[in-house]
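Heads up, one of the protein chains got dropped from this complex, but the rest are sitting where they should.
Read from first to last, the chains carry the letters A and B; within each, the first residue is number 1.
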Amino acid sequence: MKRVLPWIAFVGALAFILSGLWIPATHSAFDLEGFGRIPVLVNGRIKPLDTVARTSLLEFQDRQRVYLRDQTEFTPLEWLLDVAFRPEKADTYPTFTIDNPEVLTLIGKTEEDLKIHYPDTARQVLAIFDFVPKIDRRFSYETIFPSFSEIERQAQLAQAVEAQQRTPFQRAVLALYNHLVSYQQIKYSFVSPDTPDFLNELRNLQAILPKGLEAVRAKRANQPHDEQLAQAMVEIVNRFDTMSRFGSLFTVPPQHGEDKAGWRKMGQELLDVFKTSELSPPIQTFATLQKAWRTGDSDLFNSTVARYHEHLLGTVGEQLKKTNGEVRFNMAQPFYQSMIIYALAFLIAIAGWVVWPEALGRSAFFLILAAYLATTAGILTRMWLEGRPPVTNLYSSALFVGWVAVGLCIILENIYENGVGTVAAGALGFCTLMIAHHLSFGGDTLEMMRAVLDSNFWLGTHVVVVTMGYGSTFLAGFLGLIYILMGVFTKWLPKQFDRRALRRAEDSTVVRVPFKKSGAAQSPPPTPSPETNGQAIVRMIYGIICFATLFSLVGTILGGIWADQSWGRFWGWDPKENGALIIVIWNSLILHARWGGFVKARGMACLAVFGNVVTSWSWFGTNMLGIGLHSYGFMDAAFYWLIAFVVSQVVIIALANIVPLNSWRSFRADTTPTNPPPAGTRAPAR
Amino acid sequence: MRNVIKSFVEFFVSLKLTVVLLALSALMVFFATLDQTQLGVWGIQHKWFQSLIVLQNIKGLPIPIFPGGYFLGGLLLINLVSAHIYRFKLSWKKSGIFITHAGLIVLLVGELLSGVVQRESTMKLDEGDTKNYSESTHYNELAIIDATDPEFDNVVAIPDALLTNDASLQYAKLPFRVVVKAFYPNAFLQMRNQVPNAPDSLATMGVGTQVVATPMPLTYKENEANEPAAFIELIGREGPLGTYLVSTQLRPQSFELEGKKWQLVFRPERYYTHYTVTLEKFSHDRYAGTDIAKNFSSKVRLQTDDGHTDREVLIYMNNPLRFDGLTYYQASFDPSNEHNTVLQVVKNPSWILPYVACAMLFTGLIIQFGISLIAFASKRRRQNAHA
Partner (left out) sequence: MSTHRLQFLLATLTLLTFAGCRDPKITSYRVRKEAPPKMPLVSSEGNAPQLHFKAPNGWSEQPAGSVRVASFAISGTDGRKADMSVTQFPGDVGGDLANVNRWRGQIQLAPLNEADLPKEVHEQDFPAGHFSLIDMVSDKPVIEGKYHSRILGAWLKQPDRTWFFKLSGDADLVAAQKSAFEDFLKSLTISAPTVTDSALGGTTNSDVSTSSGVAASGADTGAGAHTVTWIAPTTWSAKPLGAMRKGSFSVHSDGGEADLSIISFPGDAGGVAENLNRWRGQIQLATLDAAALAASSSTIANGNLRFTVVDYSGTTASGPTRLIGAILPLDNETYFFKLMGPESTVSQNKQAFMDFLKTVQVR
């Protein structure tokens, strides 16, 4: 059983993670996936509409799905289709999150108005503790729009203030304003938003075009003309021009080739109708899709989408490979799924320290392996989509820190096999992916690099190495946490628990191939006990700190060389540079303290835990200062989380020092190490 | 006495000192980073890193609050070097540490040297412009120019550090003394006719008579510059020639003396070279449909005065021009039009030291940790073999 369980866990986890790929998000007669695969150019990157839908919703409302008050829900693509083709309906969906109370007042709502009244007492109770939402936080465009001019005014005032000096209200109102504007801009990107039957209108335009142009020419030359017709022409031109100015998505691909500059906005394409009298395929497609979506004609919808894909193959076929891949990647959501697996593995591994260590411990380890495979695949896919090394912005740095830390844990677990690696992997994997998830609310995480950062070589070396330094310092810190918490509260540290030895002891009947190195089949008699869990952890911490010192030092130096190549200065005392320097100094301090004998096990653990504080400052704290070359990630709620984290670490360090060592549960005089190595029952030497 | 010396030496070579110094350095860098929001990068460099003691202005009094970069760095260097000389014996086992520490020494010394000899300046060019000098971003100079010759200017440059209140400066090439009546490190200039009840101007000649100069506090914001101004009196052989207001905000002012034409201008410090740089074309690409800069590059023409060099060079991000001991980097451009470039010009003879140091550090650490790792692995194997 214990042999099979881990493998069941492994396969089960993989299946869970990959489930997103083949279970459709919703059952619909419409070929939503086909629509989602249509590529557009936004912010300098060609991406599928699926990404546009998901990231827009994540930006507006921290969540990908749209839920109405009556519990109906829509997928991101269904929402996008409504925004593009049925805006009057989309305006009623509550998709804009407002948390700031002053902004709520701005739109005329008080917290009282918004209290959710649950019908059953169970949920009322849960609401008090915030397990279910207390108030409505999401509002529809319809609700907000009456106050739009006031929001705009406030946003203009806020815009004039420097970014790092804005109050929370100013940041919130500016964010809301930008979201509303983005939302409007999407509407102008596909069809003219105020026309229910755009296709019909376009056909009419084609019909009257020759006469209309004549009328305009005549008017210009001050000759008799059909005034109404001329006016109508001008009005249509103005509408198309508005679309080309306000639309944010470049929906029309170039005729041939991969040149990004060839992409145009729908408005520009529509203006060309006046020149060519023809409705080009993109115009026809989206106008027809509007008709199909509004009338519920799924057959028309699907056939239009299919035909458009054929057209795309002929024009931007090269790009389609990546955009199709991106859609599958979005569907799989490997990071979100892995996050759940990591949490599960963490709990099972902890349980494994209490009962069934062999079965649960190895199962947890295999779960970690499955999640690790998924995150690796996810990171590699992102690299392929972006054409860049793995770390390009704060979001990807979070993913990579987790990947490095979990990778090291897997190695540790392989060496020591005492569950510590698994527990650490689960916790670190979960935390980093959770951080990454929150960072994804800022918008599309696959973004273009600014000119000064545009160097794959340095991105691949300096950034990756420094991030590995961060990841390993966090790992050492977490191991320190395990040491202190397990030492103070449990009897686990002095246990001499070497699973490998135990397993061999239980499998004494199985003949194992002798270890090749010595060549001798005989072994010397068994030597006294292997190390305790506590000793093992301290050794792990030391090894990881060595690794961290090496990588953070090399990474920092590579950064200096990059700076020297780019702007002639090896070291500029930038906050992020300083943060990295502090990490290097701290890690080397730990090593020197150990070599000098100034700290023993407890001291090492405390110093390592403080390394967590130092690294979180360098990774996030420096961004919050808002100055220097590295200020590219500004977060608000994150500040409080950072403070909370730092306080928690300091409390644990204090705990370790205030409680005298001989009062630690693990080191109390009455505690005898359990599971002493059974003498003489060991298997023949490998 | 011997005991005193011995304890002195033991203090400097002790590992405890290393640990304490490392902790203090980490704190120093942290506090300096926080202070950067107030003082900007240059401010903290002078206050925290290029000083022996960090002085903080509390209610007008400078109070020492922390040891400065030179102090901690210097002590660390001494500690490192003396520990090696005193304690370490050469052995293969410790070779990794030796090389690492040697690399560290080279790095620290290199950075110290850089701080002293490095010189950064900028060169702003519009398309078609030719310049043979770059301008400092932090230091200004009062240039007194003998512009009599139709082709050449004879320039006497007085660094602004010498322009303290009541300073009297004399130089062999000037037929007059320069007396500083007032110096404002940052000043706000306005036309006199827009300021009611302005006090009489200290200036008696030139534009200064029409201008009111109000001293302002220094700014440390990154996108703001300090605009200094000074009232200077020129005293010739036969008496005062007049008091002029000079400022980085004013154009050159001229006067004649004994048949020679003179000009006074207060400007960023200039570093002349014996070659010229001409901007032929500036290219700025953006990502399609956005304003995000994808790359920018400057095509410049380099011509030496003696005619030996005359070539075109493309300077772009991560690809500087190195010529004659100076390095030209594509820094940025003035966004008001797309036909200009701003190049960063760096003179740093000790530029190679960090590279050498990095190679040494990397090698040393790999060796040291490699040795440890092998030892650990073989011990583990032995343990498992015995189990």
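To be clear about the criterion, a residue touches a chain if its C-beta (ideal position, glycine included) is under 8 Å from a C-beta of that chain, and two chains touch if they have at least 3 such contacts.
Just so it is clear, the structure is predicted and the values come from calculations on it, not from any experiment.
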item	value
Residue among B:34, B:63, B:117 or B:225 that touches the chain left out of view	B:117
Option touching the unshown chain, where A:19, A:92 or A:238 are the choices	A:238
For chain B, the residues touching the chain missing from this view	5, 9, 12, 70, 74, 77-78, 81-82, 85-86, 112-113, 115-117, 126-128, 130, 132-133, 147, 150-159, 161-162, 169, 171, 173, 190-191, 194-196, 272, 335, 339
Interface with the undisplayed chain - residues on chain A	149, 153, 156, 159-160, 213, 216-217, 220, 233-234, 237-238, 240-242, 244-245, 264-265, 267-268, 271-272, 274-275
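The rule is short, and it goes like this: only the chains that are shown with their structure count from here on.
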item	value
Rounded Å distance, chain A centre to chain B centre (Cα mean)	40
Residues of chain A that touch chain B when the two form their complex	41-45, 164, 250, 260-261, 263, 415, 448, 450-452, 454-455, 458, 498, 500-501, 504, 515, 517-518, 523-524, 526-527, 530, 539, 543, 546-547, 549-550, 553-554, 557-558, 560-561, 564-575, 578-579, 581-582, 585-586, 588-589, 592-593, 595-596, 598, 614, 617, 622, 625-628, 682, 685-686
Chain A-facing residues of chain B, complex	15-16, 18-19, 22-23, 25-26, 29-30, 32-34, 36-37, 41, 44-45, 49, 111, 114, 118, 120, 222, 286-290, 292-296, 317-318, 320, 327, 329, 331, 344, 346, 348, 351, 354-355, 357-358, 361-362, 365-366, 369, 372-373, 376, 380-381, 383-387
